[in-house]
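What follows is one structure encoded as structure tokens, with my remarks underneath.
Removed from the display is one protein chain of the complex; every other protein chain stays in position.
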Amino acid sequence: MVAEHVERADDPKAALAAIRVVGADAFAPYLLADAVFHPQDAAAVTQSFALFPPPVTTPDPPPAGAAEPWLVAWRDWAMATLLARLTDAEPGGALAPRPTGAPVLTEADQPQGGGDTDGQDPGADAPDDSGRTDTDWQRWSVRMGQLSPLALPGLEGPVHTAARAAPLALARGATRAVLRRDFPTAARITRWLALLAAEGTRVPLDPVPLLEHLRLHGGGPRLALDVAIARRLLALETA
Amino acid sequence: MLAQHTPLLVAPTDTTALGTAMVEPEAVLSDAPTYAPEAAGFLLLLALVSPKEPKEPKGK
Partner (left out) sequence: MTASVTRTAHQVSARALTWLHTHRELGALPADTTADLGDPDSVYKPLGESALAASLVLRESAAGGTELRLARELMDFCWRQFGDGDMLYERLLRYSMMTDPLETYAPFARCGIRHEPLERLLAHTSALRSVRGAEVLPNRRLAVANAARVAGLDRGAHAYDWSALARATWLGATPEPWLIDWMTGYCVTHTVFHLTDWGGHPAGLPDDLTAYVATWLPVWIDIWAEIEQWDLVAELMIVGCCLPEPYCAPADWERLARVQHADGLVPRDGDPVADDPGRRFEDHQHTAVVAAIAGTLAVSRTLGGAAEQR
């Protein structure tokens, strides 16, 4: 499936880049449905990593480093890890190293105001002009959404731990995105809610009607993919 | 086959573009709900089924 996409493309460079944009989700048909993974698919992914190599050293997590390269590094790790699993590669043979850290969430808006300085870099949590911090639930949930390809079975790490620790912030973030009519962001965040719900975690929001709403209201291939994967995670769709 | 492609050249701008595409930011502008008279459908319905205002009674 992945190999076919590259074979048929007029612009092979763009096609190989697109593999990385889809990221670990390119493996969803093999993980969540019964698509058969071929060696050519692995070759296409490997070629994409050869053409667009991830940095040798992983970027520092924010606030020490910039957010975007770090998010890219996590997504590359997810894809490389699943590729290694599907090809039974040697341990440590993944094409991208594992970054450190997870999006940081501070509960600065809790009623009693506790925990606003517990060990975080105080400079990183300073409110901007609109009174928001870089670690509030709004930005945290958007960042988790940018890591939505990690919300697949078989991947595990600090980002997953962060998601499991904050179903409320995920639910608020998804709700906020729907109300802003930013449906692609809503779908990405809802992926995490779906993963948590599938694991048996109680989430403050029923993801099922929300996914149906997004499917009917949202547009674009990325949203369709996020919604389809979330529905698979919840076993709303089979085969 | 893949291997038959001529060598591909990647410019730094390609890498930057890929990084940007991989981490789509949220929508810059919100389209949150605001006052919408056209959304007050129940008012319209009420207006349609309610009687017309009577004329001023005679002799008043």
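Each chain gets a letter, A and B, in the order it is written, and its residues are counted from 1.
Assume contacts are C-beta pairs under 8 Å (C-beta built on N, C-alpha and C of every residue); 3 or more make two chains touch, one makes a residue touch a chain.
The shown structure was predicted, so the numbers you read here are calculated from the model rather than taken from an experiment.
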Check your understanding: Of A:F27, A:F49, A:W74 or A:W137, which one is in contact with the hidden chain?
Key -> A:W137
Exercise for review: Pick out which of A:A3, A:L105, A:L210 or A:L233 touches the chain that's been left out of the picture.
Suggested key: A:L210
Review point. What residue numbers in chain A mark contact with the hidden partner chain?
Key: 109, 111-113, 116, 127, 130-132, 137-138, 168, 171-172, 174-176, 178-180, 186, 204-206, 209-210, 213
Exercise for review: Could you list which residues of chain B touch the chain missing from the display?
Suggested key: 30, 32-36, 39-40
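In this section, only the chains that are shown with their structure count from here on.
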Check your understanding: If you average the CA atoms of chain A and of chain B, how far apart do the two points sit, in angstrom?
Key -> 24
Practice item. Over in the complex, which chain A residues touch chain B? Could you list them? Key: 3, 6-7, 12-13, 16-17, 20-21, 23, 40, 43-44, 47, 51-52, 67-69, 71-72, 75, 142, 145-146, 177, 179-182, 184-185, 222
Review point. In their complex, what parts of chain B are in touch with chain A?
Key: 1-2, 5, 8, 10, 14-15, 17-27, 30-33
